[in-house]
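Only a portion of the chains appears, each positioned as in the full assembly.
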Amino acid sequence: MSITVRELADKLGLSFEGDGSIEVTGVSSLDKAVRGELVFFVQAKLRPLLEGTKATAGILPAGESLDRIPLKAVLRAENPHLAFIRAISLIIPEQLQAPGVHPSAFVSPSARLSEGVSIGAMCSVGDNVEIGARTVVHPLVSIYDGVRVGADCRIHSHVSLREGVRLGDRVILHNGVQIGGDGFGYLKSPDGTHIKIPQVGTVVIEDDVEIGANSAVDRAALGTTIVRRGTKIDNLVTVAHNVDVGENAILVAQVGIGGSSKIGRGAILSGQVGVPDHIDIGDGAIIAAKSGITKNVPAGEVVSGSPHLSIRDWRKFWAVAPELYGLLKEFKKLKARVEELEAERRKKS
Amino acid sequence: MSITVRELADKLGLSFEGDGSIEVTGVSSLDKAVRGELVFFVQAKLRPLLEGTKATAGILPAGESLDRIPLKAVLRAENPHLAFIRAISLIIPEQLQAPGVHPSAFVSPSARLSEGVSIGAMCSVGDNVEIGARTVVHPLVSIYDGVRVGADCRIHSHVSLREGVRLGDRVILHNGVQIGGDGFGYLKSPDGTHIKIPQVGTVVIEDDVEIGANSAVDRAALGTTIVRRGTKIDNLVTVAHNVDVGENAILVAQVGIGGSSKIGRGAILSGQVGVPDHIDIGDGAIIAAKSGITKNVPAGEVVSGSPHLSIRDWRKFWAVAPELYGLLKEFKKLKARVEELEAERRKKS
């Protein structure tokens, strides 16, 4: 698509300088942009890239000097990155799968699809499923009986929504996300076999949650596994039964959360973090990548390591770790010297 | 569904006290139960929750006092948790997909389906596949040529069973499980490229194995990758080519097992554990979460860490780790003091 700088400025409520009739046809970064593209600029240290950019238009902070800047038009924004994000949706509008049910899909007669719903090729939609307005279900999605999906969701290929799970509005599930598989619960028999504990709870994914490719959220044993409003989950994350993930949390790729744990509002779990069963991560806590949590983390704490330490202790420990090999050797030498002093003292006394 | 306490007691072979005609319509935990629900009680420390529960009926150990307990009926069991598990299946019976082949599924004419098999919408079942009695294949499952599946299995959406793999009876594969992809094997050329070693072995998943969402078990290069009877595997686990997982093992979420390794009977690998190629984990060994195994683990050992240590050494190490930064500083000071003593001695002598 293309849009003029003037139209962009109008729609985004921004002022502009330069040629408002110029057309913008794409978006890019300062260093990779080609003619016709829009860029944004916020980091002062990237100013040389801005001065060398081949982009046609840019979104700059108010007050940023235009000296040596080759852009044909400049939009001014308080938050250029945010304005750029909004501009992307105008310049490259989302290509939506057409509303309606693809002829190859199977939709149970008892399913209720609201207006504007799109069901892609080869989907299976079970009995008594409800899907909210304008939700797009891409090809090859499996929706089991009794699932409820809100409005304006995007459900990508190879997602499963198991029996009875519920999604809020504007939920985005990327390819291969599996919601509502059985939690991992067994009772050990005296003969060493594991008796399955039926997992008869469900999963609720609230509004505005996004989940990355091939992640999985298990149904509760009893009750509900819940991912609260606004939380964003990356690829290959697993959330076990009865977990409660607070609002606006961030779970980076390959995080694993054990059964019945609770992740606080706005907490950030970096990549490959592991949280065992029955742990509380407080609101706003930050867990560094690869940490293995071993006890509750209070709200606002920053921790790292496995077992985890406060970020300060972790940094101090690893600052000295490479010296410990030498320390051990030096210690033995020092001990010998002390022993020599002691021997001498004994001799004298 | 609903069932009376008397019926429950009859079917479970338990005695009961209180009103046997009362109906139970669901199951829950002590603190979350509502009227009509059944709970169980085993942990003495949860007695206050039992006394405050809103449940209608409960399964209690023989001899547990009924003082201040608001339940309308009490069943008595030697193992209340096990009795509760059995009760769940009576109160909330599994909702089975109807037997037969969904009209949208493709089943090769050479496939042999036993009585009571259910094939869901949009499945693909290849040539010469055999599926045992009453096995349920949910929608959107891909079964390649020559696969053999036992009786009473549950195969969930987005599972692949690659050419020739074999499943025993009562195997449960959750959504997105991929069985029989090629093992990861290459021969390095002098020019730096990697020549693929054809993976012409297969995979056997024995009876009563359950595998969680989006896990993967690779086919052997030559021979067989095997997951033995009764083993339970959580979400996002990967089992490489030629691995042999013993009976009744537990592989918690995000475990990764390298090629040709052997996991002993009843071993427990906690979340995110990594086992490299050609390692033996002994029977009954326990590997703590996030461990990175670096050599064989004898039967019955408990290990932790990466590289792994005995759990005792690991605990001792991490008990002192936060003090090592201080130790290094103190060591330098002590060394200076020893040097001073030495200097003095030299002066005197």
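Order of writing sets the labels: A and B. Residues in every chain begin at 1.
In this text, a contact is a pair of C-beta atoms (placed from the backbone, for glycine too) under 8 Å apart; a residue touches a chain by one contact, two chains touch by 3 or more.
Quick caveat, the model's predicted, so the values are computed rather than measured.
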Total identical subunits in the assembly as filed, 2 in place: 3
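Criterion: only the chains that are shown with their structure count from here on.
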Whole-Å separation of chain centres (CA-atom averages), chain A against chain B: 25
Contact footprint of chain B on chain A as seen in their complex: 104, 106, 122-124, 140, 142, 144-145, 158, 160, 162-163, 176, 178, 181-182, 184, 186-187, 192-198, 200, 214-216, 218, 222-223, 236, 238, 240, 254, 256, 258, 272, 274, 276, 292, 306-307, 309, 313, 316-317, 319-321, 323-324, 327, 330-331, 334, 337-338, 341, 344
Chain A-facing residues of chain B, complex: 27-29, 32, 81-82, 85, 88-89, 92, 94-95, 102, 104, 120-122, 138-140, 156-158, 172, 174-176, 208, 210, 212-214, 230, 232, 234-236, 247-248, 250, 252-254, 265-266, 270-272, 289-290, 306, 318, 321-322, 324-325, 327-328, 331, 334-335, 338, 341-342, 345
